[in-house]
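See below for the structure under consideration.
Missing here is one protein chain; the remaining ones are kept as they sit in the complex.
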Amino acid sequence: MLSKKYPKEVKQILSKYPPEGKRSAMMPLLFLAQREEGYISKAAMQDIAGLLNVTETEVAGVVGFYTLYHEEKEGKYRIQVCADLPCALRGAEGFVKNLCDNLGVKVGETTEDGLLTIEAVMCLAACDKAPMFQTQGPEGIKYHENMTVEKTMELVEELRKSAA
Amino acid sequence: MTHILLRHREIPEINQLSVYQKNGGLAAFKNAVTTMKTTEVIDVVKNSGLRGRGGAGFPTGMKWSFADNKNWPHYVVANADESEPGTFKDREIMEGNPLQFLEGVMIGSYAVGANAAYIYLRGEFWEIAESLDAKIAELEEAGYLGDKLFGTEYSLRLYTHLGAGAYICGEESALLESLEGKRGQPRVRPPFPPSVGLYDKPTIINNVETFTNVPMIMTNGADWYKTMGTTDAPGVKIFSLSGRVRKPGNYELPLGTTFRDLIYTHGGGVQDSRKVRAIMPAGASSSLILVDDDKILDTPMDYLEVRKLKSELGSASVIIVDDSVSMDWLINKTVHFFKHESCGKCTPCREGTYWMARLTERIHDGRAVKADVDLLLNVAKQMQGKCLCALGEFSTMAVVSSLERFREDFDNAVKA
Partner (left out) sequence: MSKPISLTIDGKQVTVPEGMNIVDAAKLAGVYIPVFCHHPKLDPVGMCRMCLVEIGRPMRDRATGQFVMENGAPKIQFMPKLETACTNKVEDGMVVVTQSEKTAEAQKATVEFLLTSHPLDCPICDKGGECPLQNLTMTHGPRESRFRLEEKMRFAKPAPLGELIWLDRERCIFCARCVRFQDEIAGDAVLEFDDRARPMNIISVSDPGFDSIFSGNTTDICPVGALTTSDFRFGARPWELDAAPSICAQCPVGCNTVLNTRREAKSDGEIVVKRVMPRQNEEVNEIWLCDKGRFAYHYAEGKGRLTKPMIRKEKKLARSSWDAATKLAAEKFSKDKKDFVVLASGRLSNEDLFNLKTLADHAGGKAYLYSRMAGGELTSLVGVSAGTDFGTMGAGTAIVVVASDLYQEAPIWYLRVKQAAERGATLIVVNPRETKLDRYASFKVRYGYGDEVKAIHDLAKTGKESDALLKSGNVVILYGSEGLGVAGSQSVATACAKLLNDNGFTGKPNNGLIGVWERANDQGAWEMGFTVEEDLAKALKGKAVYIVGADPVHDDPKLAKALESAAFVAVQDVMETATTEIADVVLPAQAFTEREGTLTSGERRAQRFYPAVPVTGESKPDFAITAQIARSMGVILEGTSASVVFDLLADTVKSFEGLDYAKLAEAREQLPVVGRSDLYYGGTTYENKHGLGAHLSGAATRGEKVSIPKAEKEVVPHPKDKELLAVPINKLYHRGTTVMTAELLHQRIGEASVSLHPAAAEKLGVRAGQTVNVSFNGASGQAVVKLDESIAEDIALVPRSMGIAIREPVAVKVKA
């Protein structure tokens, strides 16, 4: 139960919106629900539906619409590389490929240790700092800009160590 | 030149409240709340000629005056969704000069009588949201936000709200749906947000950069602002320069600066000293400007002049395409973006982007025949003028313009 696990956060989120706009708390609550496991479980959706007086199906519809919500458990960290036009004009496609080769996975796949999922995503508003990616993980979302494969592998090592 | 938006480039730590205040920050807000009528604030902004910096270029003061005064409460929303490929200016403002942006939102809120304003950030701006939250807390602490400000009857609170990965939520009515905890699909308009917006209440939505102009206009006056830029589009604009240039980045320049200035004076010229082949002035949503004549680079970048090149300035996210790039690859990229980001609500966009993507893939992979290229142009044109919101229209821009202006790339890509 979200309200049991994060009572303070839930209360704080709900306080941002007027009573008639209670449903606005949906998206922040979904991020909260996703924090620990990296995905939103059916139980969490039920929970949020109850908190906001909406149906589970309405919650599922919202989860389905936005790409930063996930319904499946995958890597603890998602490395989301921008491969959109401006970054691609600056070598992002080659970067993704090299990175994947180094990690031994394809785009969309998760490393064997379950630590990383590599994804190619749309523009992240960092077009002048390509190649770049963001990591989505338990601590939220972080940007990593002007990256090389070497720098990325160093980051991966760090993540591995801290996860171990 | 000294910046008026990207002031952090000259003033270190202007993101700190004390530094911002020392540089005149928040005086405009306090002055407005304590000494000005709301209509007077709106008039200053109207007179400055400031236009929205989110893409459509709508006069900001006029928009503010549309807030329906028969229906209360009013809301203000800052559009920090910044998801157009090639756009990264709002992010730099919020990271470098956040207090000026927040002050702009606060002045706007006072001007339209809103007691609550939401800053809708794209979900990826997680770190920015956290730092804005800290700034808001500081402003509350310092008495700039909260109840009965400066001893007046006026109260104001600011809140951040994160999206979760959807370009369409930059479109203002989809943004409102999303802010209400729903799927981010655009609403039928009219009614427009100033009459029926957040929670069905009058709502003023402006871009981050638009708001960031406001404190400086209030401090220095409308006439001062009009000394910059052109008559039609006064003031400065941040141009996000990306693509095949040596020094990509944000450049704050008066509207009307030429492409050449931007690319060569500021952007350090084209990578590998190649030639500019095309310019996309409004990110992935642009009609490609064909640079077959060097003189085109001398076009001033403002709303009217760019339109003469059969394109739009939009959010001024200038993507430089050089002669190493083939257009079949390029539009395959843009079309895939829109296919991925179409909200799915209306038929032509949902089906058209999917159909176009299948065609551009085939063309780019060399599996297409010439008729497929004609079909692609036809499908794109068939979408135009029929979609519910501008996203569908945007998706056809690069396609139609490149097929009309760079046809040879496609003919080369298809099977003989």
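Should a chain be cited, it is by its letter among A and B, assigned in written order, with residues numbered from 1 in that chain.
Here, a contact is a pair of C-beta atoms (placed from the backbone, for glycine too) under 8 Å apart; a residue touches a chain by one contact, two chains touch by 3 or more.
Since the model is a prediction, treat every value here as computed from it, not as a measurement.
Q: I'd like the shown chains that the missing chain touches, ordered by label.
A: When the full complex is considered, the omitted chain touches A, B.
Q: I need the residue numbers on subunit A that touch the omitted chain, in ascending order.
A: Touching the missing chain: residues 42, 45, 54-58, 60-61, 64-65.
Q: By the contact definition given up top, give the residues of subunit B that touch the hidden chain.
A: Where subunit B meets the chain not shown: residues 166, 183, 188, 339-348, 350-355, 358, 375, 382-383, 385-388.
Here is the rule we use: only the chains that are shown with their structure count from here on.
Q: Can you work out the whole-Å distance between the CA centroids of subunit A and subunit B?
A: Between these chains, centre-to-centre, one finds 24 Å.
Q: Under the stated contact criterion, what part of subunit B meets subunit A in this complex?
A: Those in contact with subunit A are residues 82-88, 90-91, 116, 122-127, 130, 159, 161-167, 178-184, 198-199, 240-244, 248-250, 283-284, 317, 319-321, 325, 330, 333-334, 337, 340-341, 343.
Q: List the residues on subunit A that touch subunit B in their complex, please.
A: Touching subunit B: residues 16-18, 20-21, 23-28, 30-31, 52, 54, 61-62, 64-69, 84-86, 88-90, 122-128, 134, 140-143 of subunit A.
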